[in-house]
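What follows is one structure encoded as C-alpha cells, with my remarks underneath.
A single protein chain has been omitted from the complex, and every remaining protein chain is retained in its original position.
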Amino acid sequence: MNPAADKKSPLMPPDLDLTALSDRLVGIVTTNKTPRSWMYAMAFFIFLTMVYLFSISWVFKTGVGLFGLNIPVAWEFPIASCIWWIGIAHAGTLISGVLLLTRQNWRPAIARFAEAMAMFAIIFAGAYPLIHLGRPWFFYWLMPYPNTQGLWPNWKSPLIWDFFAITSYLLYTTCFLYLDLLPDFGTMRDRAKHRISRIFYGIMALGWRNSAKHWARFDRANMILAAISAPIVVSVTGTISLDLAVTIVPGYHFTIFPAYFVAGALYSGFATVIVIAVPFRKMFGLEDLITPRHIDYIAKVMLGFVLVVDYSYMCEIWTAFYSGAPYYYGVYHNRWFEYYAPVYWTTYFLNIVVPQAMWFKGVRRSVAAMFVIALIADLGMWMERYFIVVTSTNRDYMPSAWLAKLPTGWDFAVLLGSIGGFCMLMLLFIRVLPLISLHDMRKLIIRKKGNVETTE
Amino acid sequence: MSERGRYGLMAAFADADTLVEASRAAHKKGYRKMDAYTPMPIEGLGELLGCGEREKAKVSWLALAGGVFGGCCAYALQYTSTTLGWYFLSGGKPANSWPDFIIITFEMTVLFATFGAVFGMFWLNGFPKLYHPVFNVERFSRASSDEFFLCIEDRDERFDIEKTREFLEQFKPIEIVEVPK
Partner (left out) sequence: MSVTDKSSGNIPGSINLATIRKKLAGTRGREYWKGLEQVAETPEFDEFLHAEFPRLAAMWDRKIDRRTLLKLMGGSVAFAAAGLAGCSRPIGVIVPYVNMPEGEIPGKPMYFATSLTLGGHARGVIAESYTGRPTFVEGNQEHPASLGAIDSYAQASVEQLYDPDRAQVATYRTIPGTWSAFIEQMGFQAAKMKASGGDGFAILTQSITSPSLLAEIRQVQKRFPKARWYRYQPVGREGVDAGAKLAFGERVNTVYHFDKADVIVSLDADFLGLMPGHLAYARQFADGRRQKPGKPIKMNRLYVIAGTPTITGASADHVLPVPSAKIDAVARSLAARLGIGAAGGTTEAQAHWLDAVVEDLKKHYGRAVVVPGDVQPPAVHALAHAINARLGAVGGTVTYTEPLEPDGAGSLKDLTDAIDHNEINRLLVLGGNPVYDAPADLDFAGHYARVEERIYWSHYPNETAYMSYWHVPAAHELESWGDALAYDGTVSLTQPLIAPLYHGHSAYEVLRVVSGANADTDYDVVRGYWRQHYRRYASNGEAFDAFWKRSVQRGLIDNSALPAKTPHLRDDLASRLPQPLFRQRRGLYLQFRPDDSIFDGRFANSAWLQELPRRLTKITWDNVVMLSPRTAERLGIDNKELVVLGYHGREVTGPAWIMPGQPDNAVTVQLGYGRKRAGRLGTGVGFDVYPLRRADAMWFDDGLTLMKTGKRVFLATTQYHQTMEGRGLLRTATLDHFRDHPHWVDEGYPGKPPKLHESLYPEPAEKPPLEYRWAMNIDLSTCIGCEACVIACQAENNIQSVGKEEVLAGHEMHWLRIDRYYSGNMEDPETYFQPVPCMQCENAPCEYVCPVEASVHAEGLNAQVYNRCIGTRDCSQNCPYKVRRFNWFRYQTGRPTSTPVAAENPDVSVRQRGIMEKCTYCIQRINEAKIAADKTDRRIPDGMVETACQRACPTQAISFGDLNTSHSKINQVKDSPLDYEMLAEINTRPRTSYLGGLTNPNPALAKKDKNA
C-alpha cells in the first residue's frame, strides 16, 4: 500500500489481527448485551416509524389534499423528499463502487453501512411518489404489464423513467449489498452461537466456503458492479432531475439539472455517511476503525461536490438571465424577493457559506464539527430540493394563477416519519450483520503485512 | 476414516504466505484437483488452483450478455408498444420518439448487466450449495475468519494419502486432516 498513508495516523489499530477483527465485529452482532443507547434510539425511531405509517395511511384514506398542495403548487414536500432520499442513497453506491475501483484504503471501514444506507434510502425515496399519488391504489399502472386494454405506460413521460430508474437502482443496490455480504454471511454462519441463526446465515451464505475459486469469480463480479455503480448513480438522479428538466416550467427547464442534481446528491449522501458513522462508532466503540481520518477523507469529497453544487447555482442563474425570457427573470425575482425567499436565502447560506469551513483541516478532523456540518448539509440539500420544486410552479406563466402554499403538519409527519423509519432499519441492520465489511478489512490487514498481494 | 470415502486431505495454515507457498509448490508438483480456503481473496491463488483469467472472464461475458439482453428488450418493448400497439398522440410527439426511449433502455441495460454478473457468479460457483464435505472439518469454520486452508482432493490422480500428507507436512501446517465425503 502507499507508504504515505503510514506516516499519517493509522486507519486502524496496528495490533489488530484477523482474529481480533472477527471477534470484535462479529461480536457486535452476536453479543447478548445490546448497548442501552441502541435500545433508546430504537424505541424512538420505532415511534417515528409508526407516525410515518399512520400518517400515510390517513393520507391514503382521506386524500392527498392533506399535504400542502394546490393548483399551481401540485408538488412539494413528497417530491422534494424523494429527490433528497435518492441523493443520499448515491453516496453509498459511490463509496462501495468507485472507491473500490480507485483502491481507496479508507473505503472498507465505511462501505458496508453506506451501502445499507443506500438501500434503505431508496426504499423511502421510492415510497414517496406513490404516497403522493391521487389514487395510490392504482400505482401498478406505472408498470408495463400486458392487460386487456392493450395499454402500456407512456414511455415519453419522465415519471415512467423515474419508475424504471428507481426500481432498477433498488434492485442493483440489493444485488451489490448482497454480493458484498456473501462472504460475511459465511463468517457469521461459522461463528453464530444459536442453531437458528446458524441456519439463517447458512442459507443466506448460499454455501459460500471461501474457496479461492469463489473469491476469484466473486472479485470479478464485484468489479463489474463497481464499474456499473458510476453510471447508475449519474443516471438515476439524472433521470429524476428530468422530471423537472423536461417540463416547460420556468425554473424546472434547465439543461444543467442532471449534473447539478448528481453533485448535490453526493454532497448530501456523504454527509449522511458521517451522520450515521459518528453515533455508530460511539455506540459500538469503533473509534479506532472509523477514525477522524476517515471523516477527513469524506469531508474532502463533500467539499469537492459542494463546490460543484455552488457552481451550478451560479450557472443556473446565469442561464436564466441569459435566456432573455421574462418568465425566467420572474423565477428569480420570485426566489429572491417573494414568498419563498427566506427558504432560498437560507439554502444558499447553508450550501455555500457553511461548507467552506471544510477547507480547514482542523474542522475536517474534528468529529463533532463534521457531524454538525453534515447535518447542515443534509438540511441544506433538502431545502434546495424544496425550493426548486415549489418556487418554480407557484409563479410560472399565468400571474392570475400565482399562489403560494405552506406545508401542512402531514408533510412534516411523513418526512420525519420516513427519517425515523430509515434510522430504525439502520439500527436493525447493524444488529443482524457486521456494519463493517469483514473481508475488506481483512484485506487491509493482510496488505499491511505486505508479503502477499490481495485483490481488490 | 469413514465408510463414505475420502474427499481429500486438508492442511490448515496460520498465515497467507505459507498457504501461497504451499499452493505454488503443490501446483509445481503437479497437483491439479485442489482448492484453497482463505478469509479474504488472495492475488494469484486462482491461477494456481485452476480458476484463471479464462474462468473469470466468463463472469464478464455473462454480464455483457445480460446488458445487451436488457437493453434490446427495453427498446423493443417501447418501440413496439407505441408503434404497433395502441397509438397515442401525446404532446405532439411522434410514436417512435427515440430520445425519450433512451433512458429506460439504459437503465434496463445496466440492471440486467448486474443480474448477469451476480447470478452468473452464483451459477459458476455452483451456488446455492449448502452442503460441502469441507464443512465436515471442524476447524474449517476458521477459514472464514483467520486461518488458511489448502485441500488436495482425493480425485486428483497424483493423490496418495501418505505422499500428499508428507508433502503438506513440510509447510508446518497447524493441522492436517482427512476430509470425509
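Letters are used for the chains, namely A and B, taken in the order the chains are written, and counting of residues starts over at 1 for each.
Going forward, a contact is a pair of C-beta atoms (placed from the backbone, for glycine too) under 8 Å apart; a residue touches a chain by one contact, two chains touch by 3 or more.
Please read all numbers here as calculations on a predicted model, not as lab measurements.
Among the residues B:Gly5, B:Gly52, B:Pro94 or B:Pro128, only B:Pro94 touches the chain that is left out of the figure.
Note on the undisplayed chain: of the listed residues A:Phe44, A:Tyr178 or A:Tyr339, the one touching it is A:Tyr339.
Hidden from this view is one chain, which touches subunit A at 50, 53-54, 56-58, 60-66, 68-75, 129, 132-139, 141-142, 151, 153-154, 156-160, 163, 243, 246-249, 252, 326-327, 330, 338-343, 346, 383, 386, 393, 395-410. Summarising the interface, subunit B meets the missing chain with residues 87-94, 97, 99-100.
We take it that only the chains that are shown with their structure count from here on.
Rounded to whole angstrom, the centroid-to-centroid distance between subunit A and subunit B, based on C-alpha atoms, equals 30 Å. Listed in rising order, the residues of subunit A touching subunit B in the complex are 17-19, 21-22, 26, 144, 149-152, 154-156, 160-161, 164-165, 168, 171-172, 175-176, 178-179, 183, 186-187, 189-191, 202-203, 206-221, 224-225, 228, 231-232, 235-236, 239, 242, 438-440, 442-443, 446, 449, 451-455. Against subunit A, in their complex, subunit B makes its touches with residues 15-17, 20, 35-46, 48-51, 55-60, 63, 77-78, 81-82, 85-86, 88, 90-91, 93, 97, 100-101, 103-104, 106-108, 110-111, 113-115, 117-118, 120-122, 124-132, 134-135, 140-146.
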